[in-house]
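In what follows, a single structure is set out as structure tokens and then discussed.
Missing here: one protein chain of the complex. Every other protein chain is in place.
Then we have chain A:
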Amino acid sequence: MVEEDSIRVVRCGGSELNFRRAVFSADSKYIFCVSGDFVKVYSTVTEECVHILHGHRNLVTGIQLNPNNHLQLYSCSLDGTIKLWDYIDGILIKTFIVGCKLHALFTLAQAEDSVFVIVNKEKPDIFQLVSVKLPKSSSQEVEAKELSFVLDYINQSPKCIAFGNEGVYVAAVREFYLSVYFFKKKTTSRFTLSSSRNKKHAKNNFTCVACHPTEDCIASGHMDGKIRLWRNFYDDKKYTYTCLHWHHDMVMDLAFSVTGTSLLSGGRESVLVEWRDATEKNKEFLPRLGATIEHISVSPAGDLFCTSHSDNKIIIIHRNLEASAVIQGLVKDRSIFTGLMIDPRTKALVLNGKPGHLQFYSLQSDKQLYNLDIIQQEYINDYGLIQIELTKAAFGCFGNWLATVEQRQEKETELELQMKLWMYNKKTQGFILNTKINMPHEDCITALCFCNAEKSEQPTLVTASKDGYFKVWILTDDSDIYKKAVGWTCDFVGSYHKYQATNCCFSEDGSLLAVSFEEIVTIWDSVTWELKCTFCQRAGKIRHLCFGRLTCSKYLLGATENGILCCWNLLSCALEWNAKLNVRVMEPDPNSENIAAISQSSVGSDLFVFKPSEPRPLYIQKGISREEVQWGVFVPRDVPESFTSEAYQWLNRSQFYFLTKSQSLLTFSTKSPEEKLTPTSKQLLAEESLPTTPFYFILGKHRQQQDEKLNETLENELVQLPLTENIPAISELLHTPAHVLPSASFLCSMFVNSLLLSKETKSAKEIPEDVDMEEEKESEDSDEENDFTEKVQDTSNTGLGEDIIHQLSKSEEKELRKFRKIDYGWIAAL
């Protein structure tokens, strides 16, 4: 039984991943990135999200590994808290409440108990770098109010702050100057670029800064594409800088490799440049990364880099500049022209993706499937270039046809328009271009729709354009003596008094075509292409048009720009009802009569679900989003839900997704947050238990021994506490109900005795280790050995008396013999 809570708006597709630099874990297995109010932990190998760390109440603005414990992660947020996480298990360890908005976070291994954050104190645009002392406390929530001021009047972006040379100084850039604060001397040096006084060449403002990990060297990126390497900056007079210039546009981010031998830079060119030895000659490139590089980060182990891109992806790159994995969210780089569509074949959501591509996004698994390259031209990312835009797309005939429209308009009169019709080839399981139409219309195409009636014998496509015509394209036989082929040709051109055609829409059975010409709706017979009738309400231009479905197929709905929603009856050719509603999105549900309309008001967007047959809405939800909703779509469910209450019935067969102006994809969910939260508590199903390998024996034990030796030398009187749970006396004392316990005096001696350490423990432990060492010499990669060692360890744990030691050695010998036998057998088998 489905629990019926109130319907809530849920985000899917994730927030942007490229807001801040991604951070690698110490072993490069995981990568962390901020995503809205969460921190996401991805595996660098499989590109899968391992954990989502949620707990912040507002945008997370910075993450850093804990320099003192590389299994922990600090994050800061606009909600004024710094949180410490155990990222392996996805658990929140501690919360430090700072109290003011935190804009970035930095950690330093030298500053043990404090972290650095960027705050803005009094005025809204003046930011300060302060150090926050994190008090040691066992409680979950700690107040951390001890702020000490480091630098004032800095840039808000964390890219403009860098700590250098093991925390000796901090460099900050803003506009035309670089300031370096030395922690020991507590002085600030300020270097101003000479040309900044000359306003003509004022394109060399600083954009980002990075510090060499070991040397006194600061690299700064500039607006004009130059990278400056600053040295000798201890002296205000004698400082020098060298210039590296490859980028032709702004340097977006810089990063030094772990050893400092190379510098990485990236920008709008979508090329990662590696400057080796900080010289201009010695550089390597990784080109064609697809979108502007916004951030670069380097793993502490030094084997991986990663770049965050403006199209919401993170590319993980090997040290040898080879991309190894892509973590791709919903592409959010550009505006969405095509709207939301569903590919009938893959059931994926389709919308504009990378430039010139359609992205296919799986809603079930909430990740991108692939990008379909429609324009097939090398994308040159440069400021001021007018690109070919993919403006319209539609699927027809159960996914067998895809129509795309691309346009490029440099000037008012120079419109380049192209329509492509792709056929899905079942043999090769991919789209093949069937017909390419240059300039299908004289002006922009405003609407595109296929006739998706089930029994239409001939695929039909209608395009409506601002040039005042709508064209009907049909698939015809195009074969000649050389080949058998089909191709699309224009079948009919229609117009209505030179008005601009703004929308078109086929009725469910495909018998009628409705085309709106500004304020007028015209109905055409799809067999003879005769104008059947016109509707005109004089209520502004028609913005949306759709036919009713199933039992409501006799209705036609139109939403106008003046905020009127009209419903016409096609049988009586009269207005059935109208309502005052400023409709932004109107989408029919393919599986029911329902139509969803989203209206826009000054406070937010409201959802109305209604049937065309009655003007009373089935369901209203106010304030689904604060922003303007741009597109919406109903997605048929694979398995229908069974909501019984009337308010949710519209969600039974389809799910409604909508996209806001800031390109967050949202949907409606009926499950309560609590219900969803509970299973997360029982996170991992199984503990990790991997059998020990020979390497583990060599390395692991060795290290353990060293540690022990160290301990012995440091503290000779180290008391080894026995494990409490192994002592029966203690467990009896603790677990027996109070009312059946004997008197305390009786228990006392037993308890104290149990806590005493027997002297033999040590020797008992050392012997088996020696045996281990012996055994390693002959150890082979076989499973039997593992059994053996485990048994030895078991016995050594439990053994406390001297007599057991003897038994142990005997049993060991036995095992050893057995082991040898097995070992020989194994060799023989070879």
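What to note about this one:
What we mean here is this: contacts are C-beta pairs under 8 Å (C-beta built on N, C-alpha and C of every residue); 3 or more make two chains touch, one makes a residue touch a chain; residues count from 1.
Rule of thumb we're sticking to: contacts and distances are computed from a predicted model.
One subunit of the complex is not drawn; among "WD repeat-containing protein 43", "Beta-hexosaminidase", "Ran-binding protein 10-like" or "Pyruvate dehydrogenase phosphatase regulatory subunit, mitochondrial", its UniProt record names it "WD repeat-containing protein 43".
Note on the undisplayed chain: of the listed residues A:Asn371, A:Thr522, A:Ser599 or A:Gln630, the one touching it is A:Asn371.
Only one residue from A:Arg11, A:Lys145, A:Arg190 or A:His248 touches the chain missing from this view: A:Arg11.
Annotation: of A:Glu112, A:Glu378 or A:Asp638, A:Asp638 touches the absent chain (contact as defined above). Of the listed residues A:Val45, A:Ile126 or A:Leu575, the one in contact with the hidden chain in the full complex is A:Val45. Taking the complete complex into account, residues 8-15, 29, 35-38, 43, 45-46, 48-50, 52, 54, 57-59, 290, 323-326, 328, 345-346, 348, 354, 357, 360, 362, 364-366, 368-374, 376, 422, 425-440, 442, 471-472, 476, 478, 483, 485, 487-493, 625-626, 638-639, 664, 666, 669, 671, 673, 676-677, 679-680, 683, 685-691, 781, 783, 786-787, 790, 825, 829 of chain A touch the chain not shown.
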